[in-house]
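All protein chains of the complex are present and in place, except for one that has been dropped.
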């Protein structure tokens, strides 16, 4: 996470101020629950809430205390007692640091996910709008980077929409994975704290109760969370690579918006480069990479060790901030993408009709030619076209073995573009539920 | 995937024989659907089914054809036409290779997942049985590898149970991700094949329809699938590492079953090593590693390229076979695990009562001592115990500042084991729904 | 590693037969050394060599023994004693299994590397030949997939040559990393075996002595080895991606050799796809992925655990076999690559001279125009060309602010191709040491 690839709303979730505020809320809610249970005085809980709610926690002061005690939660509690006074001794009763740390981390991840969900929604909206705009804009479909058969530009975007709709579902599942709360004490046995405190805090913080924690909330949850972000990043990469391809000089079917005053190259004033989608390609590599340390974090020793902590202090912000930035950037790219239907048509026509080879093949087999023979007949008329030695339809018409089975009119009918687009509505209905 | 770490049932899913059989079924079902639509003669479909069902596809013959045409599906279709005769020309009408390949791959993954689900169920059963067996077997809970407070061995297994129950849910979700069928033609437009064929084949193969494919089924599905396997592998690693720790010479609280005739070391006849769980640790690294190429596979170029294919030919079998083997091995380890409750008790007693330090801390704060002072008081009596300079309770009783607040009887009461285990039932109810 | 992507020579290194032969050699050399030191009878060593050299080790028999004793080296030694007779008891004296296993693994890696080095040499030769062939074949250089300025096709290959020359050096370094031998006993102390045995075996097996082993040869060596293979795979990917781009329908400057009888698509007979380089892209993902478990293997517990073993049984063959296959395949691609200089020229001309924008910019600044003004002048004449609204040179000549500084002749001179290629010799001399 670096400022260049960050948005303030997401960064704020990971600030020390936010963290200490969440810690306070967890501690204060727990104190309330303890008061309800008669473990600590009701007045103490009231004082904690009153003084703590108004306080600005002093990050530098907490850091200074931590440098001495070498323990972040103790440092915070010490600072809290400076603010709250003697009633502070009723705070954190029977709890362990991880109760605060893990519950807070999950609150942060849940909030981050809520932003990511909004991001995906905005991306879906942009994809849908542009998909319908270009629902019937013909363009060449390519496999292996080689012209295959016609599709529409709207179909390309419909596929991206379907992919990100899946990503949205995964994100919802990932959010659920990490939306748990543990207030279960030193090794998760509730020895010194009643399970009802956990239930109370969970509800107040918008989480569910972790069924069994062992001082820590189990990290398979977070592994799944960060793996999901890695998959979403990979889908971002896919769409980014598509646009990079479309903007290539020789293809030039679409282009990132190029603003007034923008410069593409310090040396070559003619350049207009797909820098945003290239950037997204790189960011995807990063988000993907964070999945691995998250998976290595699962195998903590016994009830817990602290090796996961340094990883999470880094990938917590790094993965969510970077993915948030990437989703928003991608949405902007799609929203403002310059689309060149004439160039798409030009490319469609480029291969001299070769893209209709399958229809000719099928027509021949329908006439009783074996699949193998039909393939050979079509291929031998296609290869010269690649070598620039003629037009596919003309060649076919000149091939006696072909015309034995297919008349000129029949052949011509196979070169109709509309034929390929007749099911666009079917697909749109599947993806968007409307056409 | 190597024989050493493979089970035949899972390996069979990935055999050429199975693959060609699935290919045949997809092609034959599609031919039936085409016949229903009147596109191909009904008799042709009948002949295809009749001859194909009886045939043993000749893997070597198909390989030989592929060496010439350099295309695996064409090689298969050519061989099929050798078996079926002229009616074979009605097979694969309007379809593209990926229709067969991708649908087959998903069928294989679905079948593999069904085995993995059975594996997880067996593991859950073993964990549950042993968890209840040791529900109240006291053992020391450890954080950072350092004694913390008492838990029970059953609680450790309950946590593993909860973790693998989550893994099971993830596996169900992953299965759904990949349980789709695409029969949509060269670039997914259904230009040459009616969408009803896809619906028919999907239903017959136990899959749902891929809403929008682009020759290929989108690979974000598979990325999610293999990432999920990576997370499950990480949970395997966690439990394996736990057992490796418990078997350490100094800890020796549990031990992998050591069979009659087994030899632990070629040089040292006294050795009994946790080789199975160490092996599982390594296997987990492998399954995890496969998640990354699966994620890199997402960004295929345009409607598709074939770069994902070599990856999937390898990780398809490698990840599922290895995970299947690992789950079954882990189940065996848990099932036959030797548990030494006396050693657990011995270790519990090892630290001279230090594990009760929190209770003393809390008792002091309850008596009005500030948290900071109480911490200092307890810590100063704990540190000598680490240095072997006495017993914790004795030291506390000799500390005037402590006894000012807590009587000998009150102190002694803080050293009660039962105190820590009073919520075991609560947790078991959460995890197993019973106690 | 699957047969499809394997070459027999490399596969043979990893066969059980080869492994047992190497185990035998290590054990027999050690026995000789022990005999030289007077620890075992000289006759025993002679018998071991004599009977063992002639024997075919029976893999199935060894496997059967292993199923009982659950230890591979003990199984082998038991089988060896069946072959050698009573003298076998002098074999493995004071050694531990890892002495055999680790030294054998390193022998295998060294042999594998020797094949890989030959592969890289062949690739370098192909690259050099094609680079010189196309040393002066002009083609457009592209940044961001957008036309930049002219280069030659030979320069592209020279860059690849330089990259693989670096890979070769890295491979030599990686070979050295793993070319060590340990015969140091149960925990590496030489308690039961004289260090001179290690020195003797090392020399005989073509290895150097591991300075300090701890039963195992330290795995940082192997992490470095497999990371190096991952980097080489990434360079393969780079060249593969270049060719995939060049073969795109719209670019079509080069093409993988398409053999007689080959079929590009089951559905579309016109297709000629860059399937080999796409395949290489996928294989690169796999080889790269193996680097990670190798790195995780480093942190073995204490003197050793066996978690690395399952990883290495898989990635040892997987990484070397796959990389070998990929290098040979890439060499074939380069060797037979179809290059289309006319298409390169056509693409060079496509942007109406825009690729000369930098020279006009520089010429303006040389005439005293500020960099910012010059950039603006050039850019405003370039942008209409992108929109298809004219030819760059014509537009420049019609811009009074431009012609104030540059005459028509001066402008025309800036559109000279030769200008860009004047240092090709310089670069070739740097890369190949010749021109």
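Descriptive notes on the structure:
Per-chain residue numbering starts at 1, and chain names A, B and C are given in the order in which the chains are listed.
By definition in this document, a contact is a pair of C-beta atoms (placed from the backbone, for glycine too) under 8 Å apart; a residue touches a chain by one contact, two chains touch by 3 or more.
These figures come from a predicted structure and were not determined experimentally.
Only one of the listed residues, C:9, C:203, C:303 or C:399, touches the absent chain: C:303. One of C:45, C:62, C:88 or C:123 touches the chain omitted from the figure, and that residue is C:88.
From the set A:36, A:121, A:305 or A:335, the residue in touch with the chain omitted from the display is A:305, counting the whole complex. In the complete complex, the residue from A:42, A:129 or A:313 that touches the missing chain is A:313. Residue positions on subunit C in contact with the hidden chain: 77-78, 81, 86, 88-94, 141-145, 148-151, 155-156, 158-159, 162-163, 166-167, 170, 173, 177, 185-192, 195, 209, 211-215, 218, 220-221, 223-224, 227-228, 230-231, 233-235, 237-238, 240-242, 245, 281, 284, 288, 291-292, 295-296, 298-306, 358-359, 362, 365, 369-372, 419-424, 426-427, 430-431, in rising order. By the touch definition given at the top, subunit A reaches the unshown chain through residues 1-2, 4-5, 68-71, 73-74, 77, 92, 94-97, 185-186, 192, 244, 259, 261-268, 273, 275, 278-279, 281-283, 285-286, 288-290, 292-293, 296-297, 301, 305-311, 313-315, 317-318, 322. Of the residues in subunit B, those that touch the hidden partner chain are 140, 142-149, 244-245, 247-251, 263-265, 267-275, 278, 292, 296, 347, 350-351, 354-355, 357-358, 361, 375, 378-379, 382, 385-386, 392.
To be clear about the criterion, only the chains that are shown with their structure count from here on.
At the subunit A-subunit B interface, residue numbers used by both copies make up over half of all numbers present, so the two copies contact each other through mostly the same positions. Averaged Cα coordinates give subunit A a centre that lies 32 Å from the centre of subunit C.
Per-chain CA centroids place subunit A at a distance of 24 Å from subunit B. Counting partner chains per residue, subunit C has residues 244, 263-265, 267-268, 273, 275, 278, 292, 296 touching two or more of them.
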